[in-house]
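Every protein chain of the complex appears in place save one, which is left out.
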Amino acid sequence: MAERTMAEAINLALHQEMEGDDRVIVLGEDVGATGGVFRVTEGLLDKFGEQRVIDTPLAEALIVGSSLGMAIYGLRPVCEIQFSGFLYFAMHHIESHAARIRWRSRGRYSAPMVIRTPYGGGVHALEHHSESKEAFHAHSPGLKMVIPSGPRNARALMLSAIRDPDPVIFYEPKLIYRAFREEVPDDEETLPIGQSQVAREGDDLTMICWGAMLHRTLEAAEALAESDGVQAEVIDLLTISPLDDSIFTESVRKTGRVVIVHEAQRSFGPAGEIMARLNEKSFWYLEAPIQRVTGYDVIVPYFARERAYLPDADRIVKAATTALES
Amino acid sequence: MAERTMAEAINLALHQEMEGDDRVIVLGEDVGATGGVFRVTEGLLDKFGEQRVIDTPLAEALIVGSSLGMAIYGLRPVCEIQFSGFLYFAMHHIESHAARIRWRSRGRYSAPMVIRTPYGGGVHALEHHSESKEAFHAHSPGLKMVIPSGPRNARALMLSAIRDPDPVIFYEPKLIYRAFREEVPDDEETLPIGQSQVAREGDDLTMICWGAMLHRTLEAAEALAESDGVQAEVIDLLTISPLDDSIFTESVRKTGRVVIVHEAQRSFGPAGEIMARLNEKSFWYLEAPIQRVTGYDVIVPYFARERAYLPDADRIVKAATTALES
Amino acid sequence: MPRRELKIAPRLEDLSVLEQGGQVDDDLEPQLDDDLLRRLHRTMLLSRRFDERLLRWQRQGRIGTFAPAMGQEASQIGAAAALRDSDWMVPSYRESAAALWRGTPLWGLILYDAGYNEGAEVPEGQKDLPICVPVASQIPHAVGLAYAAKYRGTDEVVMVFFGDGATSEGDFHEAVNLAGVYRAPVVFVCQNNQWAISTPLEKQTAAETLAHKAVAYGIPGVRVDGNDVLGVYLAASEAVEQARAGDGPTLLECVTYRLSVHTTADDPSKYREEEDVEDWEEHDPIPRLRRYLLDRGTLSEDDVERLEQEVDDDIEGAWDEAEGRMQQLGDPVDMFDHVYAEMPPYLAEQREAFAQQHEG
Partner (left out) sequence: MPRRELKIAPRLEDLSVLEQGGQVDDDLEPQLDDDLLRRLHRTMLLSRRFDERLLRWQRQGRIGTFAPAMGQEASQIGAAAALRDSDWMVPSYRESAAALWRGTPLWGLILYDAGYNEGAEVPEGQKDLPICVPVASQIPHAVGLAYAAKYRGTDEVVMVFFGDGATSEGDFHEAVNLAGVYRAPVVFVCQNNQWAISTPLEKQTAAETLAHKAVAYGIPGVRVDGNDVLGVYLAASEAVEQARAGDGPTLLECVTYRLSVHTTADDPSKYREEEDVEDWEEHDPIPRLRRYLLDRGTLSEDDVERLEQEVDDDIEGAWDEAEGRMQQLGDPVDMFDHVYAEMPPYLAEQREAFAQQHEG
C-alpha cells in the first residue's frame, strides 16, 4: 500500500497489466521516450520495449484506427490521445468502427481497446487543452465511457477497462492528476464498469457529478453541512456510459432534490440524460426543479479567465440552496 | 407559386442565392456533374460554372476545412457532406475551428458557411447512411444547427442559413426529400433561425419534434384526436441550436404533458436538453413524466430491420396515452 | 550543393504481362498451374454473372442498393490470389469478387444486399474484415492488423483494398505513412477504376499516377494493368512476398475501370461518355484471360460453355439459399444483439418494451 497521485496510479495499472498480459500494447504521441506529456506512461518503454510502447506518427485518427486493427487481431491496445480536444480527429474511427465492429461482424470480431485521454480544465493550458465532451461519446451505442475521480478508482477502473471486451473511452481529469495522493494497494484491484458510487451519504439532497468536479461537489456538501446542517448525498458516476441510473434514481426517491455538476457546456450536455432518467424513473419524487451547475455555453476561455468558466463550490452551494428552497 | 419537393425547394434556394450573391460557392463530393446524389445541387454547375460549383476530392475534413478558409476570406460557402454519417471525418474542423474562428479572432474573422448534409433513416440505404447525430453539433457553442421539416420551410431556412453570419449545420431529413410536395413561392422567403413553430394547436398535450418525425407526430396527433378527442399541440423545433425554448415551455404550461420524438438514439440524445429546459422553466406545470419516443440505443440496423428502429405513429400514440394517463 | 535534384530510392515502376490480344511477356509470365488459372477464370466469371444477376434483382426490388465489381474482377481476384488463407484481406464495399475468391458464399453477399446484418458476417476461419463503407477508413485497420501480426511473430500479410477516390482521404495518408515507418507487412491495393462516383481521377489528384504517392512514404510504388490478371497476380505476389520477408509495404495501383454503375443509385450517363465505357469494354479482363487459356489449351470452348451454365446454376442456388434464410431472419428484435458483449440494463429494458409491443 502506497500513497499515489492519480497519474502514478494509472501508471501502476499500465505496468501491472502489461506485465501480466502480453496482448497489452501502449501507443500514442510521445508515450514512449517522455512517458507522455503527463508522465502517465512513464517507465513503460524501458520496461516493455518499442514493440509494446509505440511513439506513433502525429495522427489521432490513425492512433485510434490502427489500435482498432490491433484489437481485432486479438491484442489489447491502450492508446493515448494527448488531449481530449484532439480526439475529434478520430471521431469517425470511434463512432463508425470501434463502437460497431462487434455488431457489424455479428460477434466474430470485437474491439477490446482503451482510448485514454486527459480532459477538462483548470491547469492553465492552451486552447483545446481544457475540453469536456463526454456528450460526444456517451451518445454512441457500443462505446463505453469511464471517468475516474481519484487515484484509487482510476487504477481500478483502468484495469477493468483494459480487460473489458468492448471499447472504452477513458477520460482522465487532468486537474487532479497530481492534486492529491491516496492509498493505492499494490495488489491488483478492479472496479466494475457501469456502476456509480455514493461518495457521501445524505438525506436532504442528491448531488450527481464525476471526475474533478467530485471534489468541488464534496467541498460544497461539507459547506452546506456546516452552514445549515443540510446533508447532501453525493454520487460519483464513474461510468458515463453505459449509464447506471439505479443509484441516483434511488437516492432522489429519498431526497427529492437534485443538483448535477459537470464541466462540459450546459446545453445538450451530459446532465440532460441524467435529468431524463430522473424524469422517467423518479418523477413523482421530485420536489423541486433539478439544478444544473455546468460550464457556460461558451468556448472555454484562455486560462486567464478559465476559473470563471468552471463550476466551483460557491456555484454548487448556490444551486443546492435553490434546490432546497424551491 | 409552384408545388415542389423538399429537394427541389432547397435547390431553388441555392439557385436564387447564387444568382443574387456571387460570394456563394457550392462544394462537395459529386455536387457538380451529377447534381448531388440526391440531386439537390442539380443544374448549379451548368448555370454557375466550375469556379462556383466544385466537385472536390473525396475528403470530408477538407471540404469543411477549406470551406472555412473561403468563409474567412469573405465568401459564403455552402458545402455538402454526402451523408451525415461521414460528417464525423470533419468533426475537428467543425468543433475546433468553424465554431470558434469568430471567438478566437475576437470578431476579426467569422465563418458564414453552411454545411448541408442529408440525415436520418427510412430510405433503405447502406450502413452509415441513416444516422441522426444532432447531439454531436448541438452541444457546440458557436455552431448553429437547423433541420427543416418540409419543402417550404427548407427553402426559407436555407436562405437564412446562407445569410447567417455564423456557421450553420443544415441537416436535411432525407426521408422526406421527395415524400411530398408543397407550395413554395418563387419569390424569396426566409425564416428566422433560432425560432421554433407550432405545427398543430392543442390544449391537452405537447409534442415536440423536428425533421421527418414531424409528419409521424402529426399523424399520431390526428389519430389521437379521432380516437379519443385529445388535442395535441405539435411543436416543430426547426432550429436545434441555438435552442428556442420559449414556445415549447409556454405550451407545456398550458398542457402539462409532453412527448418528445426524435430518430436519434435515446441515451444522451437531443431530447435530454429539451427535458432539461422544461425542468428548469416549466417544472411546476408538469403533470406527468415527459415521454421520449426515440431510436433505440442500438446502431441503426441494416434496412431490412430499419423500420423497427424508427419511431412511428403507433409508438408516438402509445407514449401520448401514457403521458395522458399517468 | 547550391541547387541539385533530389533522387528517389525505392522502386517506382509500371508493369503488365498479358495483352488484350492474349500475347504474354515471356520474361514476366508467372508460371501458374492450370488448376489455379482455371480457378482464377471461374471466379472472375462467377463474379461477373453474379453482378449481372444482382442488377436485375435490384431492378425487380428483390434487393437494395449495391456496388458492382464489373470490370475489376482481374484487379480484385489477381491480387487476392497472391494471399494465403493465413493472410488477411481487408475490403472496402466493392470487393465482392475478392470476397468470392476468399470463400464468402454468394448467399451471404445476397443477404447483405437485401439489408440483413447477417450478410456482413465473415465465415468462421476466413480472415477477412467485414465490408467497410466509409471510404478509406479500413486502411488504418489493416495497418493495425499488420502491426499485430508482426508483433506476434507470424508471417501473416494483410492486403487492403480501396479506390482511387480513397487516396484523397486523410486515412489513406496516415495509414500508409505508419506502415512505412514500421515496415508493417501490408499490401495497399488501390483499385483505380478512374471514377469516384462522378468524380474523375484528374479532379481527385494532380499526382502523375497513384503509384507515385508511394514516394511520400518511402515505400515502393507499382502501377499495373488492372485488367491483366497475370500482371496483377505477379505484382501482388512480389508485394506479398516482400511483406512476408519483413521488407515492408508496397502501394499497388491497379489501373482498371468501373464498367457499370457506381451503385444502383447512380446514373453514369450524367457524367461519363458511353464511348469511354465502350473503349474500356475492349479491355475487359475476362475475355483477355480466356483468350490466354484457350491459346495455351487450359480451356476449350466447350469448357467455357459448361462453366457459364455452372456458375448460373450456382447463382440460382444461392438465391434460394438466401431466400430461405431471409424467412428465418425476420425478427427485428435481433437489432438489440451484439451492441455490447453484455447488454446494459437500460438496453434490456428497451428490448423488453420493444418485444412486448411487437408481440401484442
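In order of appearance the chains are A, B and C, and numbering begins at 1 in each one.
The rule is simple: a contact is a pair of C-beta atoms (placed from the backbone, for glycine too) under 8 Å apart; a residue touches a chain by one contact, two chains touch by 3 or more.
Worth saying up front: this structure is predicted, and the values here are computed from it rather than measured.
Chemist: Considering all chains of the complex, which shown ones does the missing chain contact?
Modeler: Over the full assembly, the chain not pictured touches A, B, C.
Chemist: Among B:V114, B:L243 or B:L324, which residue is in touch with the absent chain?
Modeler: Per the contact definition at the top, the residue touching the missing chain is B:L243.
Chemist: Can you name the residues of chain B that touch the chain not displayed here?
Modeler: 25, 51-52, 56-57, 59, 61-62, 64-75, 77, 92-93, 96-97, 101-110, 141-142, 144, 165-166, 194, 242-246
Chemist: Considering the whole complex, not just the chains shown, which residues of chain A touch the missing one?
Modeler: These residues of chain A touch the chain that is not shown: 29-30, 32-35, 37, 55-59, 61-62, 85-86, 89, 124-129, 266-267, 296-299, 301-309, 314-315, 318.
Chemist: Taking the full complex into account, what residues of chain C touch the chain not shown?
Modeler: Those residues of chain C that touch the unshown chain are 1-6, 8-9, 11-17, 25, 27-28, 168-174, 177, 180-181, 183, 202-209, 211-213, 215-219, 221, 223.
Assume only the chains that are shown with their structure count from here on.
Chemist: Among the chains here, which has the CA centroid at the largest distance from chain C's centroid?
Modeler: A
Chemist: Measuring from the mean C-alpha position of chain A to the mean C-alpha position of chain C, what distance in angstrom results?
Modeler: Roughly 40 Å separates the two chain centres.
Chemist: Tell me, which residues of chain C touch at least two other chains?
Modeler: In chain C, residues 117, 120, 134, 170, 339, 344, 346-347 touch at least two other chains, as defined above.
Chemist: Multi-chain contacts only, two chains or more: what residues does chain A have there?
Modeler: 92, 96, 103-104, 141-142, 243
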